[in-house]
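Comments concern the structure below.
Here the complex is missing one protein chain, while the rest keep their positions.
First chain written, first letter: the chains are A and B, and each begins at residue 1.
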Amino acid sequence: MPELPVPDQRRRWRLAKAVAVVAGAAVVLAACSSAAPSAAKKKVKHDSGGISSTTTTLAPGATTTTTSGSSHSSSGGSGSSGSGNKSSNSGGSGSSSGPCSSSAPGGVLGGSCDTSSPAMQLTGAGSNSIAPFFSSVFYSYNQSNHNVSVNYNPAGSGTGVADIKANSVDFGDSEVPIATPASGNGGAILQLPVDLGGVAISYNVSGAPNNLQITGAQLAEIYSSTTNLYWDTFFSNGSLPHELIKPVYRSDTSGPGYDLDQYLIDTSLSWASAVSNNPSTSWPSYGKGANSSGQQLNTGVATYISETEGAIGYVEYAYAQEAGFTDAALQNASDSYVSPSSSSIAAAGAEASNLSASNFNIVNGTGSAYPLANFSWTLVYQTQPNTNQGIVLGKLFDWVTTTGQGQAQKLGYSPLPSNAVSLAHSTLLELQTSSGQKIFSS
Amino acid sequence: MSAPAASVTLSGPQLSQRELVRATAERRIGRRRVRSRLATAACAVTVCLSLAPLVSLIAYIIDRGARTLSLGFLVHTPKPIFVPGNGIGNAIVGTLIIVGLAMAMAVPVGLAASLFVMEGPRRLSGTIRFAADVLSGTPSIAIGVFAYAVIVLTIGYSGLAGSFALAVLMLPIMVRADEEAMAAVPAELWEAGLALGTRRGRIVRSVVLRSALPGIVTGNLLAMARAIGETAPLIFTIFGSQFYALRPTAPMSAMPLVIYTDATEPFKSAQATAWGTALVLLVLVVVVSVAARAVAAVMTRKAR
Partner (left out) sequence: MTTLSAPPAVSSLAVPGVGEALARQRTKRRGRLYALIRWAGAALFVAVFLALLVTLLQQAAPALGHMGLSILWRGWNPQKNELGAGVFIVGTLLTTALALLLAVPVGVGAAAMFAELAPRWIAGPLTAMVEFLAAIPSVVVGLWGLIVLTPLFARDVEPFLKTVPGLDAAFHGEPLGSSILLAGVVLAIMILPTVVALSRVAMTGVALADREAGMALAATRWQVVRKVVIPGAGRGIRAAVTLAMGRAMGEAIAVAFVIGNGSGLPHSLLSPGASLGSAIVSSFSEALPGSLLKSGVVALVLVLLAISVAVNVGGQILMRTRRPAVPPRGPADGSGTPPALPPDPGLVLVEMQP
């Protein structure tokens, strides 16, 4: 039974409470003190008239710089603590007075110039399929530019677009570019391709040949059929077993689903009329036929395929490659059957003519192009109130779209073809200061 | 069961009547005993049924995550794929800070609200109890959206926003559990306190809370355990970070976020990181639970 406390016990209890309160206060104070080495997030508030002050803290191993950004002073030398830049070829650490400078604040945007940049920490949010690539290239960039660090949040394309429109991050990323003319709270938004990936159609059927040839119309029927379909009878292939075809689709909204939807619209009349020629990131209910099921994320689809006999589904090529799946050879617009690989996906990208944010569809290409491919698009504001941030953004993404593409292949992506690289370059050249002056000269 | 030595001798019909009663009683008691043993066995089966998924889950987590555990894993910051030195040190610290702040916000408010439910006017108490039941059914993703609208849009992505979201998540569970624990306190203790002329507040503090403490601790630990593993509220509020971040007003990392992001990547190393993080999370919950229960036991000075 509980007892009422006796006096000396109560004293002890009070002492314990006091100690706990003091300790808790000390912990809270320590956590809130800015002396701790912490990464500070810069948030540009849209109502602050374009002047922002930045406290930048750097990746472990570098020193701290505080920059008060003013709109258009060419204070390129503020990156004074850029230490040990391996690729620096001029004495100027971050200064715009290097060999590639011109009258513009940021100099020439190009791979041959030094990559040292003003000190900055950037935040970005967006698609989670590009996360491995981004974390890899940002890490490498930081190795040669210790004063630039990037914090990327792979919360999904929708969140990325919402954040960049609300101007609460410095850049966003989306599998599908937003409708042009693109704009948000900070003005016009530029969209540039940074990454090229593909979607594999993987299947798990014992005894099936590798790279089974499938047309778009067949795929459409597999997904939409309301009756049982069997592997051997549907493909008229005696080497396939007599098993039910179990298609699997993404239950969440996804870029791969969008690509496949577009491909089926292009190749199947019944599909096109069922979805009114409108591709969507949500898998249409027309495609949820008999024996089909939906799984969450690439992981869900990949797991389902690997453990279900007779399953067929779509996953990002990086997934199919890592999991060692058997992929189908899809028929493209030239009627050739192409299986997914780094080169066939790159061919799909290279085929795109007049590539731009409003003309981004590279599905169902011709020649040796794999028909299911798409770029990933980064969104930045055209007008950068903080010139240093504009310089860093431009140099960073120029590096990502050129040198950084060397890391693409081992992560399951294809390097950007030259038309995409020049589109990215020309898009970055449009970055301007808040007074309208272009940040990069060429 | 034998009758005490009686000085009365029983004759034929009375003797058989007594035999009849005794035999019936033995049969019935036997039957009740068997039924009791069967029911106890059935309850034991339910215990096994409840433990089986737990054991399976923990075994699976250990199997997939134990290999990545190392001291470096616990203190390093995240690295990209194929780069050595990957770790979740910042996520561990972030989780501790976020959950700690959330508990600091939710426990007092939950206790105060449950006191109101217990003592306030009937109608209002019923409404609050009802609101708590409904709020406990809200998907955590909605609470994340709410925290986004309230905190992130004002002070930006921050650990504080995550703490707020988790506190809102924990609040209804705490209110209900605290109230139930205090309602289970026998009336005699209340009466004793009132008889001594103590104020109601004093009675609650010294008597009711003291005896309801194990139940309150259980309820609060249950809420904390739930909040520690929640992912959806954090996705929209804390933003994540690749570095050590100690300021609650800046973006931070947390373990559930790491699990969610890494488990859904195609690379084996990322998935292994996710499962290792899940294991660390579980160990953290075990440690905190045990510690809290020990403290509660000390505070009530009785072994429950």
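Throughout what follows, a contact is a pair of C-beta atoms (placed from the backbone, for glycine too) under 8 Å apart; a residue touches a chain by one contact, two chains touch by 3 or more.
Everything quoted here is computed from the prediction, not taken from an experiment.
Touch with the chain that is not drawn comes from one residue among A:211, A:308 or A:441, which is A:308.
Listed residues A:123, A:159 or A:434: the one in touch with the omitted chain is A:159. Although one chain is not drawn, the whole complex shows that of A:121, A:144, A:191 or A:254 it is A:254 that touches it. Among the residues B:88, B:102 or B:221, only B:221 touches the chain that is left out of the figure. Counting over the whole complex, subunit B has residues 25, 27-29, 31-33, 35-37, 39-40, 42-47, 49-51, 53-54, 56-58, 60-61, 108-122, 124-125, 128, 130-143, 145-146, 149-150, 168, 171-173, 175-177, 179-187, 190-191, 194, 197, 199-202, 204, 208, 214-215, 218-219, 221-222, 225-226, 228-232, 235, 256, 259-260, 263, 275, 278, 281-282, 285-286, 289-290, 293, 304 touching the chain that is not drawn. Taking the whole complex into account, subunit A touches the unshown chain at residues 155-159, 161-162, 165-166, 178, 244, 246, 249, 251-254, 275-276, 278, 280-282, 284-285, 288, 290-296, 299-300, 303-304, 307-308.
By definition in this document, only the chains that are shown with their structure count from here on.
Subunit A and subunit B have centres, each the mean of its CA atoms, that are 37 Å apart. Of all the residues in subunit A, the ones that touch subunit B in their complex are 1-5, 24, 30-32, 34, 36-41, 43, 59-60, 123, 125, 128, 131-132, 135-136, 138-139, 149, 151, 153-155, 159, 166, 168, 297-299, 302, 316, 318-319, 321-323, 410-412.
For subunit B in complex with subunit A, the touching residues are 77-83, 97, 104, 152-153, 156-158, 189, 206-207, 210-211, 235-236, 239-251, 261, 263-268, 270, 300-302.
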